[in-house]
Structures are given as C-alpha cells and as structure tokens.
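Yeah, one chain of the complex is gone here, protein chain that is, but the others are all in their spots.
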Amino acid sequence: MTDLTTQYLILSAILFSIGLAGVLRRKNLLMLFFATEIMLNATNVAFAAISVHLGDLSGQMFALFIIAVAASEVAVGLGLLILIYKKYGTLDLDNLSIMKG
Amino acid sequence: MSNILTVLIFFPLIAAILGLFVSQKSIRVYGITVAAAEFLLSLWLWMSFDTNEAGMQFVEKLKLIPEFGISYYLGVDGISLFIVIMATLMTLIGIIALSVKENLKNMIITLLFLEVAMVGVFVSLDVILFYVFWEFSLVPMLYIIGAWGGDKRLYASIKFFIYTFAGSLVMLVGILYVAYAYYSTTGVWSFSLTDWYGLILPFSVQKYLFWAFFLGFAIKVPMVPFHTWLPYAHGQAPTVGSVILAAVLLKMGSYGFVRFSLPLFPDASVAYITPVVIIAIIMIIYTAMVAYAQKDMKQVIAYSSISHMGIIVLGTFAMNVEGIAGSVFQMLSHGIVSGALFLLVGAIYDRRHTKLLSEFGGIAKVMPNYATIFVIMTMASVGLPLTIGFIGEYLSLLGFFKVSPLLTVIAGTSIILGAVYMLSVVKKTFFGPLTNPENEKLKDLSTKELTALIPLVAIVVWLGIYPKPVLGPINNSTKALVQLMHKKSITPKAQEIILVSKDKGVNK
Amino acid sequence: MESYVYIALFAPLVSSLFAALFAQKPKVQLVGIATSILIGAALVASVILLLDIEETGKAVSVNLMDWIVVGDLDTKFGFTVDQVTVIMMTVVTLISTVVHVYSNYYMESDKSFNRFFSYLSAFVFSMMILVMSDNFLGLFIGWEGVGVCSWLLIGFWYHKKDETRDVNPSISPSWAANEAFIMNRIADLGMLVGIFLIYWNLGTLKYTEVFAHIGDLSHAMLVGIGIALFIGAMGKSAQFPLHTWLADAMEGPTPVSALIHAATMVTAGVYLVIRANPLYSQIPEVGYGIAVLGTFVAIFAASMALVNRDLKRVIAYSTLSQLGYMFAAAGLGAYWVALFHLAAHAAFKALLFIGAGNVMHAMHDELDMFKMGGLKKVMGWTFLYMGIGSLALSGIYPFAGFFSKDTILEVAFNEHTYGIWFVLWLTAGLTAFYSFRQVFLVFFGDERYHEIGAHPHEAKPYALWAMAPLAIAAVTVGFFKEDFVEFVTKFLPEYEMSEHTEHMVVILTIITTLVALTGIVVAYLKYAKGLKRDLEFEQNNKIYKLLYNQYYIPVIYDRVFAKPYKELSDIAWKEIDMQVVDASVDGIAKFVEKSGDASRKAQNGNLSSYLNWMAAGLVFITVIAAIAVAVQ
Partner (left out) sequence: MIQLPDFSSLNLITMSPMFVILLGALTILCIDLVKPNLDKTLYVVLTMLTLFIALGVTLSLNINERGLFDTILIDGVSVLGQTLIIAGSMLFIPLALTKRRFHDFSYPEFFSLFLFMVFGFQFMAASDNLILIFVGLETGSLALYTLIAMHNTKLAHEAAIKYFTMGAMAAGFFTMGAAIIYATTGSVEMYAIAKVLQDRMGEAGILIPIIGGALFMIVAIGFKVSLIPFHMWTPDTYEGASAPMAGYMSIVPKVAMMVVAIRLFGIYMELNIDIIKITIIVLAIITTTLANMMALVQKDVKRMLAYSSISHAGFVLVAIALDTTKGYSSIFLYYGLFMFTNLGAFTMLWISRHKYNVHHDRFHHPYSKFAGMIKIAPISAVIMAVFMLSLAGVPPFSLFWGKLYVLSAIVDSGYYGVAIIMALNSAIAVYYYLKLIVYMFLKEPDESRKNVVYANRAFSLELVIGIAAFVTITSIFYIEPLMSFITDLVGASGY
C-alpha cells in the first residue's frame, strides 16, 4: 500500500473513533446523531481511499450509497427528534428511561 | 383387529374432546363410561395377546418423518402390556373414586388426556414418539396438581414440571446422539427402538449415554437425590392425582430403565451397577426412615413409594431374568397397592380434611371396613406372601442376590423398615382408644369408595396367589430382553454378569 | 389319602372365611361352634393321615398349582405329609381344636367374638401351610402367615391404650403386636437370605431335591445356609436376642397365648431345624452353637420366671426356656428328641395357659399372682389341671415332661457336653421351682384376692371338659415314647445312646428328678403357707431387680434401637431431606432467578449506556476471538 492510502485509512480510523467516542459520551440526541454521521463518513473516507488504491469503483459506489442512506437517516432521525422534543421538551436522552429492567 | 393400540391411544383423546360438550352434571358418568370402555379395550388387548410370544405384538408402523427416521411405531410385549392395563385400570378407579366438586368437567377431561399420554408412553416403540408422550404427560398432571391441589399447589406443580422436564431434556440430547450414532453406522436415520436394539455402541460412548438417559429416568422414578419433587407433588395433589402419579407416572422412569438403559447400553449398565444400586439402597433405607418420621399420613405413603421404587431399581439392575421380571412385577404391585393406599388416605381426608396422624387413633372401631382394607394394603405393601407385594419384592431381591449378596442383605432391610413405618401408621391411625371426638362420627367407606377399592383388593389377593397369567408373559419377554443384552454386550464383565440362565443347580 | 390332606389344610381356611362373614356382626354362637367343628375335622384328617403313614410308612404328597415361575425359579404350591409333618399336624390341630372350643367360653362376652374365631382359624391355616409345605418358599408363606395372624391376635384388643409398666417403657396390645411382627421380620430377612443361598446354589427350593444335593455344596456354603435359616428360626422361636416379643405377646387373649405362643407358632423354629436335619447334621459346629444358645436361653428365661409376678409372663418365660431345651436337643443332633419334647411340651404348656385363662377369668383379668392365693377351694378343677401341667413341666414321673426332658439331658450327657448338661439340669430345678411357685401362689395360702374385691368362680364345665384331652396327653404321652421313636425315625435320623450313657441313665434320671423335687419343695416352703413378701429385699437386692426387670433388656432395646431410630429418622427428614437435598434444588432455582435479577440491572433504560454496552460487546467478542487465537 502506498503511504498515502495508509494515511487516509488512519484518518478514517481516527474519525471513526471520534464518532464512536461521541456516540458513547454524548447525552444530547442531536449531538449523538452527528456522531453517528461522523462514523459513517469515516467509513466513506476509507472506502474512497481503498477504491482508489485498488482502482475498483465499487468502493466509491458504496460511499455514495452510504451518503444517501446517511441523509435519509438524518431525515427520519430528525423527525423522531422533533416528536421527542414535543413530548419531553428536551433532547437529553437521560430522560428517556421509562422502559427499563 | 390390528390397530388396537392406536384405538387404545386415541379413543380417550377423542372422548376427551367430545367430553367438552357433555354437561357438567352428567360428566362423571361420561368419564366413568369412557374409562371403563378404555379399560375393557386394554383387557381385550390382553385376551388377544399371545402369551407364548416374547417379542413385540400388535405392531403398527407408520412413517411420520421418513427423512429423519421418525415413525409412528407402536407395539406391546409382556413388559409393557400389564403396565398399560394398569394405567387404564387406575384411571378408571381414579375417576370412580373422584371426590372433587368444583369444575369436575375439566378434571375428567384432563384425566382422559393424561390417559392418552400414559398409554402412549408405554406402547410407543419409536423413541421420539415415546418422548412426545413422556413430555406431554407432564401437562395434564401440572394442571391436576395445580388446580385441585392443596395450599402449596403452585409450588408443587411447577417444581414437578420443571424438575422432570430438565431431566428429560438431557435425555433428549442422549436420544439424538444415539440416533446420530445409528445414522453414522447404518447410513439411515431411525428412531425406532427395535432398530436401535441392533446397534452396538463402544463402551466409551455407552457410559455417557447411560448417564444421560439415567438422569431422565432417575428424576422420574424418582431416585435420591432427585426425589424431593415427589413429596410435594403427592402432598399437594388431589387424591386422583396422587393415585395416578404413584401408580403410573413413576413407572415411566423404571420402565425406561428396562426398555432403554439396559438393552441399549448393556455394558455401561453392568459397569455402573454398583453406583446405581448404592443409590437404590440409599433410597430404600433413607426414605423408609424419612417415611417413619412423617406426621402426615399421605407423606408416609409418598416416601414409602420412593422406597419401593428403590426395590424396583435394584431388581432391574440384577441383570438376570429373576430380578428384572421381579422388578417389572413390582411395578404393577406397587402401582396397585400405593394407588389403593392413596385412595384410602383420600377417603379419610374427604371426611376429616386433615391427613395428620395425630388427628386419628382408634378409628378401626368406627370404620371397620376401612381399617380392614387399609390393613390388607399395608400387608401387601410390606410384602406379605400371598399378596401381590411379596412376589415382586422377593424376586427383585432374589435376582440381585446373585450380583451381590451383601448389598442385597442391606437392601433387604426394607422388609423390616417397611413394616416399621407402615405398622406405626396403622397403629397410630386405627389402634388405641378413640380419643378425638371428631372421629367418633366418622362414616365407614361409602359404596362409591368400595367399588373403587374392592377390585384392587381382589387383584392384590389374586395376583398374590396366582400370578402366573401376568408373570408368564413378563417372564418370556424378560428372557428375550436378557438374551438380547447378553448377545450384544461386548465387555467380558457384562458377558459374565448378564445371566440368561443359572449356571448351577439340579434342574438345569 | 390326598383328600385328607386337603381337608386338613383347607378346613381351617373355610372356617376362617366363614367366621369372617360375620366379622362385623355382634356375637354369633354358631360361628364358635362351626369353627370348632371344622378345626376338629382337620384334627380327624390329621389323625387318619397319622395312622395311614403309621402303616404304609410312605409320605403323601399333593401338588396344588404353580405359584412363582420365573427364569429358572419354579415354585409350586406343593404339600407333603411325612412322619414329621404328620406329628406336627396332629399336635397343631389337637391344640387348635381344644383352644377353639375353649375360646367359646373364654371370649363369650367379647363383642368381637366372630372376628376372633376368624383370626384364630386363619392362624391354624397358616400353621398348616407352614408344616405341610414341601418347599422352603411354601414354608415361608406359612412363616409370614402365622406372623400376621399372631399380629392380629396379639393386637386383638386394639382399643387399649399404650401404658408404661414397671417392666416395659410402653406397652399395649397393638404395641406388642407391632413389636412381635417387626422382630420376626428381622429374623425373616435371615430366612430369606438362606432361601436365596439355596436357590442360587441348588436351583431349587423343594426339600427333597435340596437335601438330596446338599452334599454338592462347599462346607462354608452349608454353614452360611445353616446360620441364615437358624436366624429365621430364632425369630419365630423367640431365641435370645429376639426374645422380648414373646413375653409382651401376653397382651393378647389367653387362648391365643395357649395356641400360638406356647404350642404351635413358637415351635416353628424348632420344626425348621428338625426339617433341615440333613443340612444341620452336615455342620455339627453350627449345631453345637445352636445347642449352646438354646441352653443359654433355657436358663436365662427360667431365671426371669423365678421372680416375675405376672401369671402369664411366668408361663411365657417357661415356654421360652423349654424352647431352649428343644434347640439344645436339635442342635446336638437328637432331632426326634426335640420333636418329642415339642409335642409333649405343646400339650402341657397349652394346658397351663388355658388354666391361667380360667384363673384370669375368675380374677377379672388380674394377673398379679401376689393378689391371688387360695383359689384351690373355688377352682378345684383348674387347680388339678394346672397341677398336672406344672408336674409335667417340672418333669416328674410319670408325666410327659419327665420322658422328654430327661432324654434331652441324657443327650447332652451322651454328647459329652457336660456344660450344657449341667446348665439344663440346673434349669430343670429352676423350672420346677417357678412352676410350683406359681401353683402355690395362685391356689394355696391366704385368699389375697379379697383385697381387690374379686369373686372368683370356676370355669364353665364344657371349658373344663375341653381341657381334658390336654391333661390326658400331659399324663400319658410319655408312655408312647417308644412307638414315637420307632415311628419318626423312619424319617429322622436315629439317635443311639452310647453304652456309657446307657449305664448312667438311671443315675441321671434320679439326679434330675431330685433337683426337680428340690425345686418343688423350696417353692412349697416359701409360698404354700401364704405370701411373706420381703419388700426390703425386693427393693435393694440387685439380682432380684435385675431378674424382675428382665435384665433391663426391654429398656435397653428401647434406648438403643427404638428411640435412636426415631431420632435418626427425624434428622433424616428435617435436617437432610429438607435442609440439604431439597434446599439445594431450590437453591439452584433461586440462583438462576437472582442472576436474572442482577443481569436485568444492566437494562437500566438509559440509551447511552445501551450504546456503551454495544461497544463493550465489540470489545468483548474481540477478547473472545483473542483468547481463541491464543488457544490455537
């Protein structure tokens, strides 16, 4: 592998970790969604890099699909978010714990 | 009529479903009629049974899942025939003596379902079919105990269910393994017992399988230390529940030993005689002591049946015709006797709503018939010659004596300890002055109860004096069984222990 | 002849069942009469058989039907009547008939009159099976059958409550019945083992076949079988240490004691040893052991009888002691002697018991001899009978005991077992003493019964007539000794006295008679002139107390066996079964539930912790994978 690809992969790894960390630490749902977006985009970077490296398009196709899916995810997610906000008046996910046990 | 066994299984089922449409007040008659018909059917089975034929008879085979070798495969031989008859008989007796008032209809229908399962277990020669009936029999019993039982009935019923269920699941794994072993040797799947009989497994395999099956059966029998569900079940169950539980359901376990453990794993069975029999002896003595300590009449009978089952296991593992035939016969005698004893306890419970021995004393004066029958059953239970109880016990001990005189002598103490607890019950209940004023007004056995009990008394005496019609077929089939075991045993030890015929003696 | 066998066997059964029909009805005199007649029929049949065998000398055998046929075991209901059997049959039926007739008088006012006769005849039936069976298993049927009947009859007055007496921690008819049954069961286990040994070594249980092949067995095996069977005999014949039940069995009605606990059932053990003589003659050392035990029991029981005040218990102990004599004889190989003493003893002991019955009736069931005395005037006949009985028991010429017991002493002497001879000789003296102590206490001296306000009366004439045959037998049996010997030795081995003994016989007889007379004289001096109690002696003398309390054996048994077993059982139930076994089962269930409760804590409803769990899961499976890699 060329070191450039390696760097890209490292970048994506870092991004993924950041996203993951965000997902794990964030208490605000909106921020949490951002974090998941970061995770997805991290993989996008990886896909793009690899596909270029291998000279094979399917990686980039995957990346595109991921972007599309991410977008729709945001759409649904925000929808739910609004519902929640209407009901609870907050996005702090510590409040969403009626169901437990 | 070749498919009599199918009829025998499904007649109660259909009857039970139709029973839903019978009105509450006439359901009792319906139940008695159906049970009686079923019983007569089983008698007919006996009549048309060829007593000289040792093998399976009335065989029916119908492929259910050919891919996987599961078939609807029925048949009876001398070993199972009489247990089936006993099952139908005890159901009939149980229904006749039924004393529950509230939703009698559910009770009777449940009993009929239970009868289906019981008959099915003993006539099915396909192992999966056997397992199906075996497991299914738990469900009606759960309902009987749980719905008509005493104060701790829920605890008792659930304990009964889960305990037995857990055991049989381990057995299921064992079953599947045997099937796989059969498959890998012959290349076809089969769960039919007769096919499996031909299968010779290496000892290294047998030993695990033996214990897998053992767990399933031991819990059902029940063998110490897996026995603690039984006192609860009996203690809480309604009379009919206890009767059938003691008479038939426990026999499933001991029958399993005879039908599965011995012929499938002869070498392992021989190799593990000592541990198994030591457990059996602990059962016999220890539970006899526990029975002696009981304050509740019914618990005494409950523990006593564990003790008697110990004798049965002992005889089974004698590995010779005398012992095994004896244990099979003992299954019948214990069924009849303990069934009758539970009926008797139920009779007194219906009158006084207590089973505590301390409540009674001297009631022989007010209930002479009751006392008489109770004493007869007591004597049968302690194995008095010329009662049904003697033959099985005697043969089991006699058979095992060949294997180990010392252990037999220890086990033989059952004839002493049995007398100790049973006679002390009789003394506490019937003898001494009639102190408790509540007992003075007690009514003697009603016609209903007598009609339930007299047949049992008759059987106890008849089979005690002239056991031949029953013992003959048992003897033939047992001979065949032992020969099979001897033929397929591979270890020299098994060859030596499994005794087809006595090597010494004048008339050999 | 077979027909007579069947009559002898089944007449009692019929009579029992007939009586059972009326079991729950109030007294029906017919029952008493009918049963007596039927048992009488059995007697007649037995006598006919006796005469027949007398002339033909051949045994009569019948085969009823198969019983247990399994594997190689083939047991039939087979009966054979040979010399020994027929003697036993005659004895049994004779005594039974008498007792049945007598019971009509004794139980006349008992409301369970019919039930009593049903039990009594049932007993006779079992006894007949016992003596007539031609195989060990059939013997065992009778063996257990008589056990049950004796259980029923001892506990006949079941409604009496347990009470503590000075000699027993707790006793009542039902208690005594259970004790008897259980003690016999202990012995029966030994018997079963003997049967098992015979079966697995000879493959048959038929006497003839067994004894035909007894030679094939190793000596050790024979010893084993011999001991096992004898343990069985010990139970029925109440040999030490299984003797306590016999004395307690006196709780039963007196006719029962006369029939079962004097004449018939208790001699079953002796019968077994005699029957198995081919076996025991192979193993003299065991036989010697038996003789020693018998001798010990003879004096042991006699010693207890010396001081006991209970009329019936005294006779019971004397029975015990006489059984000891029989075992001594049998053990020493003089089987016909044992049988002869058995027969003679049956007659006079039954006589004594029935006499005691009369006395009890007269005294309103008072048994303490110290409360009686001077009854001679009111009950002359009873006095006569009991006098005869006591004389016979003491072995005074010409009464039956003289011939039978002296022969046993001669045998002991002849075998050069002088120890045994001496002890038996001593016992003869004691026997004479206690039996006449009894006679004098009851019939002589001042009339102490006034203190308890009793109004004694003689028994009904027919009762007294019923006793006559026994009395006659007690007097005359001795003179048939020669015929008896000549008759039974067709079946049993001869027993020849050595020259030396032949010479000594006269002297021996004299010595024995002397010691007996001494006993009588002492008794006379001490008790005939009325009772002079030495309370201080009774309180403080260790030996007296020891004897009076039956060597404290009942108490010891209670403390060593009964109570600990009960406690152990309680522990087994409450501690082990509930606390350990069941608890551990429930423990598993609880553990599962607890861990369920614990693991659901993780499900705390908070989304971010869920997400953390997911990440943790990734880490977790990575670890598993890592471990898996490491493993490979």
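Letters are used for the chains, namely A, B and C, taken in the order the chains are written, and counting of residues starts over at 1 for each.
As a working rule, a residue touches a chain if its C-beta (ideal position, glycine included) is under 8 Å from a C-beta of that chain, and two chains touch if they have at least 3 such contacts.
Since the structure is predicted, the reported quantities are computational estimates derived from the model, not experimental observations.
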| item | value |
| --- | --- |
| For the chain not depicted, the shown chains it touches | A, B, C |
| Contact residue for the chain not shown (choose from B:125, B:179 or B:237) | B:179 |
| Selected residue (touches chain absent from view) among B:153, B:234 or B:355 | B:153 |
| Touch residues of chain C, complete complex, unshown partner | 589, 592-593, 595-597, 599-600, 602-603, 605, 607, 610-611, 613-614, 616-618, 620-622, 624-625, 628-629, 632 |
| Sites on chain B contacted by the missing partner chain, in the whole complex | 64-68, 106, 128, 131-132, 135-136, 138-139, 142-143, 146-147, 153-154, 157-158, 161-162, 165-166, 169-170, 172-173, 176-177, 179-180, 183, 208 |
| Chain not shown, touching residues in chain A | 9, 12, 16, 19-20, 23, 29, 32-33, 36, 39-40, 42-43, 46-47, 50-51, 54, 56-59, 61-62, 65-66, 69, 72-73, 76-77, 79-81, 83-84, 87, 93, 96, 98-101 |
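Simple rule for what comes next: only the chains that are shown with their structure count from here on.
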| item | value |
| --- | --- |
| Joint neighbours of chain C and chain B, given as chain labels | none |
| Whole-Å gap separating chain A and chain B, where each centre is the average of the chain's CA atoms | 66 |
| Distance from chain C to chain A - Cα centre to Cα centre, in angstrom | 97 |
| Multi-partner residues of chain A (at least 2 other chains) | none |
| Set of chain B residues in contact with two or more other chains | none |
| Chain C residues touching chain A - in the complex, by the definition given at the top | 600, 603-608, 611-612, 615 |
| Parts of chain B lying in touch with chain C, wherever the complex brings them together | 159, 162-163, 224-225, 227-229, 286, 289-290, 292-294, 320-322, 325-326, 362, 364-365, 368-369, 372, 379, 382, 384-386, 390-391, 394-395, 397-399, 401-402, 405, 408-409, 412-413, 415-416, 419-420, 423-424, 427, 430-434, 465-468, 471-472, 474-475, 478-479, 501-502, 504-508 |
| Interfacial residue positions of chain C with respect to chain B in the complex | 23-24, 65-74, 137, 140-141, 144-145, 148, 155, 158-162, 172-175, 178, 181-182, 185-186, 188-189, 192-193, 195-197, 199-204, 209, 212-213, 565-566, 568-570, 572-574, 576-577, 581-582, 585, 589 |
